[in-house]
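Here the complex is missing a single protein chain, while all its other protein chains stay put.
Let's look at chain A:
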């Protein structure tokens, strides 16, 4: 199924509750019956002629004629410029559901990064031009990659005391931490009179160069994890 459903295991059997044949109930986020199919927005899928479809794809297509389809959310597009990482970042920056403002900030950030780099590019002599990265999307992805921690720390209780134990992180968790640190750093630790897009562009450019506070935070987390290596065997999963 599309996005992971938060599931709740049926605890006690209560009289008169009937029984759920599936054994699990969807509690958070998606309230759709699992019977519903995800909407397909990519243009390439529909451009393929009948002959080129494989058997599974033919089966999926026949299923679409029978099963109901979930309504598409506002953020899915068939645009060629769609980037899921940027969409996730915009959602994390959003406050009180004001997606318009969050998107505006993101586009202004990308514009400012590009402006600074293109100006540098035009003022640089011929030999130095290839080294200057003008693509704001490349800088954004590079900055996030540089800020993603490899291991994290969790609190595990052993013998009455709590220890900080280094633990591997899933990809989603790493991406989330990098984005969260970036946003909180820009919101809290900068001068109050600067715009968010200025603060973000400075921090993103610094992170892509492996400098800046967010990169430092990641390095410190790695150091702490290295220091607590001795407790790694406390983890049982």
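Keep this in mind: contacts are C-beta pairs under 8 Å (C-beta built on N, C-alpha and C of every residue); 3 or more make two chains touch, one makes a residue touch a chain; residues count from 1.
Just so we're on the same page, contacts and distances are computed from a predicted model.
Chemist: Not counting the visible chains, the remaining one has a UniProt entry; which protein name from "Transport inhibitor response 1-like protein", "Aminotransferase class I/classII large domain-containing protein", "Adaptor related protein complex 1 subunit gamma 1" or "Small ribosomal subunit protein mS29" does it give?
Modeler: The missing chain's protein name, per its UniProt entry, is "Small ribosomal subunit protein mS29".
Chemist: So one chain is hidden, and I want to know which residue out of A:42, A:122, A:158 or A:223 touches that hidden chain in the complete assembly.
Modeler: Among A:42, A:122, A:158 or A:223, only A:122 touches the chain that is not shown.
Chemist: Would you mind spotting which of A:76, A:101, A:134 or A:206 touches the chain that isn't drawn?
Modeler: Looking across A:76, A:101, A:134 or A:206, the contact with the absent chain belongs to A:134.
Chemist: Can you say which of A:61, A:107 or A:164 touches the chain missing from this structure?
Modeler: The single option touching the absent chain is A:107.
Chemist: Contact with the hidden chain only, please: which chain A residues?
Modeler: Where chain A meets the chain not shown: residues 79-81, 106-108, 110-111, 114-115, 118-119, 121-123, 134-138.
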